[in-house]
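Submitted below is the structure of interest, expressed as C-alpha cells.
Removed from the display is one protein chain of the complex; every other protein chain stays in position.
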Amino acid sequence: MSKSSPLTSRGDYYFKWLSAVCAFITPLLMAGIFFELLSNSMPSIKKFGVGFLFSQNWNPVTEQFGAASSIFGTIVSTLIAMVIAVPLSIAIAIFLVELARPKLSKTVGTMIELLAAIPSIIYGMWGMFVFGPFMAKYVQPLLQGTLGFLPFFQGPPMGLGMLTAGIILAFMILPFICAITRDVFQLVPNVVKESAHGMGATTWEVTYKVTIPYGLVGIIGALFLGLGRALGETMAVTFVIGNAHRISPSLFAPGNSIASTLANEFTEATELIYLSSLIELGLVLFVITYLVQMLAQYMLRKMYKSWSVGL
Amino acid sequence: MTSDTLQPENLAAPYYDTVPGTPVPKISVRHLNFFYGETQALFDNNLDIAEHKVTAIIGPSGCGKSTHLRIYNRIYELYPDFYAEGQVQVNGLDVLSPKTNVMELRKKVGMVFQRPVPFPMSIFENVAFGLKQHYRLNKSETADRVEKALKGAAIWDEVKDHLDRPGTSLSGGQQQRLCIARAIVVEPEVLLMDEPCSAIDPLSTNKIEALIHELKSRYTITIVTHNMAQALRVSDFTAFFFEGHIIDFGTTEEIFDRHSLLDEVPPKEKLRELLENQPKYESLS
Partner (left out) sequence: MKPRPPTGRRLMDLMVSVWSVISALLGIGALIWILSGVIIRGVGALNLDFFTRLPTPPGLGGGGLANALLGTLAMTVVATLLSVPIGLLAGIYLAEFGQESWIADQSRFSANVLMGMPSIIVGVFAYTLVVLPLGHFSGYAGVVALAILMIPVVTRTTEDMLRLVPNTLRESALALGAPRWKVTLAVVFRAAKAGLLTGILLSVARVSGETAPLLFTALNSPYWFSSLSGPTPNLTVTIFNYAVSPYEDWQRIAWAASLLITVSVLAFTLAARFVLRTKQ
C-alpha cells in the first residue's frame, strides 16, 4: 500500500518545505501590504470617516483632506486612456495576427512590446518636455477651435492636464492589452477561422463574428489588466497631470491622481494626519487595483485555463 | 529459447511456487493492483521475473504494460494521484513498502525509457550522473566506470573522442544507447526497458537488440514492447497483458505458439475470452 509521495529523501523534505515557504511569501506580502496600509490609515479614517472619499478638501494647513479630486483624476485619466488604447490595441492585434506576414508581425510585435519596457519616468520626461508642449501648440487649440463649445475642451490650453495624461497613459497600457489580445486571437483554432473564411466571410467579419466572441472573456481580461495598469501609473502621470487638487469638467485643466498625489506630497507630509490621509489614498488605490486585478485574473484564467498569464 | 529448469503448469500463473525446487525469481509480484485516482489500471497482477533472463511484456496498447513496469522502480510516484497495492519484491526487497529507501531501490532497478532523454550535459556527465548519486569516486575511478558503461552499451567507440560534446548532439539510436550506458553504470541488478526501440531507426534497433542479448548475462531484463517480432527475437519469457490483467505467462516460444502471435494479434474478443477463462491465481503458501 503506497500512496504516492514524490519525496525520496530527507533532503527532499527540507527542499519542499523551503520552496513552499518561498511560495507563501507572495500571499504574505499581499496581506502585509493591506494590513500596513489599513493600520496606518486609521488616524485619517477615524477623523474623516467615509466622507473622505467624497470630500474635495485638500488643505495641509487646516489639516482637512479628502480623496475626491484624486479619485476623480485617477478615474478620468484612466478612462481617457482606455478609450484611446482599446481600439488601437485590438486593431494592432488584428494587424499582427491576421494581416502581417510572420516576420513583419514579429518585428512590429517586438516594437510594441518595447513600448511596455520604457520606464514610466521616461514617459513622464517625454510627456512634460515634448508631448505637453506639442499638445499645447497644436492639438489643444485645434480641439478648442472645433469642439470648444463642449465643457471638456475649455480653459487655457496649457498642454499639461487630464487629456495629456490620458493620452500618455494610453500608450503605456497599449502593449499590455495588445499582447494579450494577440495571444487570445492566436488561441482561436485555425480550423474555426478557416471554416468561416470558407463560407465567404471577409477577414474583418471572421474577426468580428468568430475570433472576438470566441476569445471575448480573454479580451475582457486583457482590458481589465490594462485598466489596472493605468490606475496605478505614477511617474508619467505626475509629470503631466498638473498636480492640482481640483475637479474640473475641462480636460485641459490640471488635476491629480492618487498616484501623483502620493508621489508629490509624501515626503512633504510631516504631520501624522497628513501622512495618514496620504496612506489612506494609497489604501483606496490598493483596493481598487486589487478588485480590478482579481476580475482580470478570473477572466484570463477562464480563457487560458491556467494561471499562466502574461505580464 | 527454452529454459531447462522451468516447466510451466498453470496458465497465467507464476512458476515458482507451483513448481517446487525452482530457483527464486529476481522479481516477484503478487496481487498487484494499481490505481490512477479513482480509476483502476492494473488488476491482481501476479508475475515472476527470472534472473538473468529477458522477460517481455506484450499486449495491445493501453493494456497496462508500461504501467506495470513502472511499478518496479516506483517511478510512478512522481505523479500525485497514482498508487499501488499488493506485494512486489525485488530480490527479497519489498518495493512498495514506505520504509524502503527508494533511491537504493533505483540503484538496483535501472530503467531505459521509450524516448531517449539525454540530460542537458556532456556525454561524460550524462553517464557519470548516476555514479554521483550513489558513490564517492575520484576522477579516474569515475572515468573508468563511465568507459566501462559506454563499452557495455556498445557505444564507446563512437563517442570516446568527444565525451565532452552534449548528449543531445548524438543521433536517436546513439542517444538511446547513451541512456542504456547511463542506466548500467551504477551496475543495477535489474534493467527495465519501456519500449526502448519504438522511437529509433531500424539499424539502431538491431544494435540494441543485440545489446540486450549480451546484457542479460549480467542483468535481469524486463522489456515492454508492442513489436511481436522483437519480443520473439529477444526474450526468454513473455507475459501477455490485456486490459490491466495478465492473461498468460510462459516461455516466449510457448506463448507465441499458443496464441499464434506471429500470424496476427488475436482480436479483442478472443483476448477477452482468455481473460474470463483464466484460473484465479492462488499462492501455494
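Note that the chains take the letters A and B in the order they are written out, and that residue 1 is the start of every chain.
To be clear about the criterion, contacts are C-beta pairs under 8 Å (C-beta built on N, C-alpha and C of every residue); 3 or more make two chains touch, one makes a residue touch a chain.
All of these numbers come straight from a predicted model, not from anything done at the bench.
Which of these, A:K193, A:R229 or A:H245, touches the one chain of the complex that we don't see?
A:R229
Using the document's definition of touch, tell me which of A:I45, A:I75, A:L88 or A:M158 contacts the absent chain.
The one listed residue touching the chain not shown is A:L88.
Quick one: which of B:N73, B:Q174 or B:T220 touches the chain that's been left out?
If we include the chain that is not displayed, B:N73 is the one touching it.
Hey, which subunit A residues sit against the chain that's not shown?
6-9, 11-12, 15-16, 18-27, 29-30, 32-33, 36-37, 40, 87-88, 91-92, 94-96, 98-100, 108, 110-115, 117-126, 128-130, 171, 174-175, 178, 202-205, 207, 225, 228-229, 231-235, 238-239, 259, 262-263, 266-267, 279, 282, 285-286, 289-290, 292-294, 296-297, 307-309, 311
Residue-wise, where is subunit B in contact with the chain that is not depicted?
Residues touching the hidden chain, for subunit B, are 73, 75, 78, 80, 103-107, 110-111, 113, 115, 117, 119-121, 129-130, 133-134, 179, 182-183, 186.
The working rule: only the chains that are shown with their structure count from here on.
Quick check: how many Å separate the C-alpha centres of subunit A and subunit B?
Centre-to-centre distance between subunit A and subunit B: 57 Å.
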